[in-house]
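Note that this complex is displayed minus one protein chain, with the remaining chains in position.
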Amino acid sequence: MQLESMYQEIILDHYRRPHHKGLREPYEAEVHHVNPTCGDEVTLRVHLVGDVIEDVSYESLGCSISQASASVMSDLVIGKSVKDAMTIGDEFLALMQSRGSVEPDEDVLEDAVAFVGVSKYPARIKCALLGWMAWKDATSRALETAS
Amino acid sequence: MQLESMYQEIILDHYRRPHHKGLREPYEAEVHHVNPTCGDEVTLRVHLVGDVIEDVSYESLGCSISQASASVMSDLVIGKSVKDAMTIGDEFLALMQSRGSVEPDEDVLEDAVAFVGVSKYPARIKCALLGWMAWKDATSRALETAS
Amino acid sequence: MVALPALLPEELKKDFPILSRTVRGGRPLIYLDSGATSQKPRQVLDAEREFYEQRNAAVHRGAHLLAEEATEAFEGARATIAHFIGATDVREVVFTKNATESINLVAYSLSNAATSGSSASRFLVGPGDEILVTEMEHHANLVPWQQLCQRTGATLRWFGVTDEGRLDLSQIDELINERTKLVAMTHQSNVLGTVLPVQEIAAKARAAGALIVLDAAQSVPHIPVDVADLGVDFLAFSGHKMLGPSGIGVLWGRYDLLAAMPPFITGGSMIEVVRMEATTFMPPPQRFEAGVPMTAQAVGLAAACDYLTELGMDRVAAHEHALTEYGLAKLAEIPGLRLIGPSTAESRGGTLAFVVDGVHSHDLGQVLDELGIAVRVGHHCAWPLHRRFQAQATTRASLYLYNTLPDLDALADGVREAQKFFGTV
Partner (left out) sequence: MVALPALLPEELKKDFPILSRTVRGGRPLIYLDSGATSQKPRQVLDAEREFYEQRNAAVHRGAHLLAEEATEAFEGARATIAHFIGATDVREVVFTKNATESINLVAYSLSNAATSGSSASRFLVGPGDEILVTEMEHHANLVPWQQLCQRTGATLRWFGVTDEGRLDLSQIDELINERTKLVAMTHQSNVLGTVLPVQEIAAKARAAGALIVLDAAQSVPHIPVDVADLGVDFLAFSGHKMLGPSGIGVLWGRYDLLAAMPPFITGGSMIEVVRMEATTFMPPPQRFEAGVPMTAQAVGLAAACDYLTELGMDRVAAHEHALTEYGLAKLAEIPGLRLIGPSTAESRGGTLAFVVDGVHSHDLGQVLDELGIAVRVGHHCAWPLHRRFQAQATTRASLYLYNTLPDLDALADGVREAQKFFGTV
């Protein structure tokens, strides 16, 4: 079975024990994103201090891929500057659209490299991106509120 | 060419010298019928005296088949009782739907037997029926007015 | 494994070229997603191709031989399809692109009644009027009615669903009342499999003076359907779910209603006289078929009806009933699996939707796919129903005439394998 290439241990670990889960105060923006094809959903908050992402907190319902991805994302962006975090987000998006053809950069993506197998399954890419898209959206809104 | 089987001399004669054409008074009902696919049209009046069709007058624009058919129709129904004329109309309709498979009864249909060839061309059946349908419609209306 | 006498011969699979292809890792395809769309037998594909290669022309518009033959093929297809659903008047069969358009046609014709003069006044819907649906509807038979209410100011109401997955009829006498203008319901749920007591509901709706729309997208392909028996006014279904091509659907409607209804999509071939100032319209079915229609697809759908008729819809239904009983029993043995829908095969079609503790349906679907088993995961366009069952998503296996008992064995084995993979057993 090829399943192991999609469901790497890192992913299953994050799925079973997600990091940073739960909704916390304070926050500048909260968004609710849904995957219309399957109904997976995430509610996500962003708390900025200056241009640093101080906290990302979320509640989500969904498959292992969407859950694990939100967990990995929160690990990656919390404590980073908005600019750096956005760069990581772009890198992850590129990985997802690569159909498994690029070698992910572990220095940048850390645990997120484990999602390389997911990029071969177009129907699952949206799952892996759900949390990231919500975070991006919430961050832009938080920045708008700030300015 | 098979054209002669559709355009029998009788038809071409009626087409070139249509009988009873023109709109006349008196009349109890006037109708306007159109063939939506080609735009052929007929305006037709019926004058009843008791249950006898005293006159059928019409103006029409259209192909040889529709023109000739209206002419033959007026010959056949003028002077007949409504009941007898309707029977002839039904017989003509049956001929048109026969796809050339029935032997038309010349005693009943007279010149209208010439339309047997038309029944093999589905797209032209409506042409042959245009005047008949208008006459039927006008006659029903005239009867309604009378009652 | 037993060979049940009701089953159709396994050789049927040979008529469907796609069923002999292999999928991931060279595994044979086990197709359990016919509720989404069915596969097509060679006979249907051949009929379409023969039309294109021998008779293709614009129907109802030309006087040349090809146009004549194309029109005959198209109208012959209409007659075959009418006969298939027990319609005695071929003019009651309107071609659309899918069941979704069929339902929208009725919904838009009703709102168009507001600007179509007194002849359409019986179709007027407005504030104070009620449109009644059910909580188990496919979005195709829910959203168009929400939108009709939005356009007209009418109120949407709905039947609930019981824990067993049956329609909750306890409030029927309150729900169907003198304000009810239209009742829209599914014949067979695309998630639960439940077959609704259509005649009973239709009788009450008719007594209240309401129009009745039946979404037959999941019934016409699977059980004998006779419009004369059902007591409904309109019936909608899609060709692609019943062995036919994509791109074609049907709206059947009672002739006297269709003849009084305002048009929906307008354009060529549906007009009587056109002037710049105003236009008059042809009688049904032409009034509702604007533009060059899906001609080859109609011919293909008629070939699908012929295929089903030759097998016999009774036998198709019996085959699926036997498979359903077998599948329900198989799934019931799996610990941690919760079926959504009736647990017995009575008044129920071959749609098996379920959740598995600890394994999200997306993940379950992925494991099954890896094993060559195609099922659907998600809300299956019935989101409110999923909310009703506190299921965010379900896994759905939906059966058709080409499925076999081993397909269901493979499904059950696959579910257990997923449980093992995700460590929930």
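When the chains are written out, they are named A, B and C in that same order, and each has its own residue count from 1.
The working rule: a residue touches a chain if its C-beta (ideal position, glycine included) is under 8 Å from a C-beta of that chain, and two chains touch if they have at least 3 such contacts.
Note that the coordinates shown come from a computational prediction; the quantities given were computed from them, not determined experimentally.
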Touching partners, among the displayed chains, of the absent chain: A, B, C
Touch criterion as defined above, residue of C:375, C:391 or C:408 at the omitted chain: C:375
Options C:135, C:306, C:325 or C:417, residue touching the unrepresented chain: C:135
Residues belonging to subunit A that touch the chain removed from view: 34, 36-37, 121-124
Contact set of subunit B toward the excluded chain (per top definition): 1-3, 6-7, 12, 37-41, 61-66, 121, 124, 127
Where the missing chain touches subunit C, by residue: 17-18, 21, 23-24, 29, 31, 33, 36-37, 39-40, 45, 48-49, 52-58, 61-67, 96-101, 103-104, 108, 112, 115-116, 135, 138-144, 146-147, 150-151, 156, 158, 238, 240-241, 245-249, 263, 265-269, 271, 273-276, 278-279, 290-297, 362, 365-366, 368-369, 373-378, 381, 383-384, 387
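What we mean here is this: only the chains that are shown with their structure count from here on.
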Chain pair bearing the highest count of C-beta contacts: A-C
Euclidean distance of C-alpha centroids - subunit B vs subunit C, Å: 45
Subunit A and subunit C: spacing of chain centres that average the CA atoms, whole Å: 38
Distance between chain centroids, defined by C-alpha means - subunit A, subunit B (Å): 77
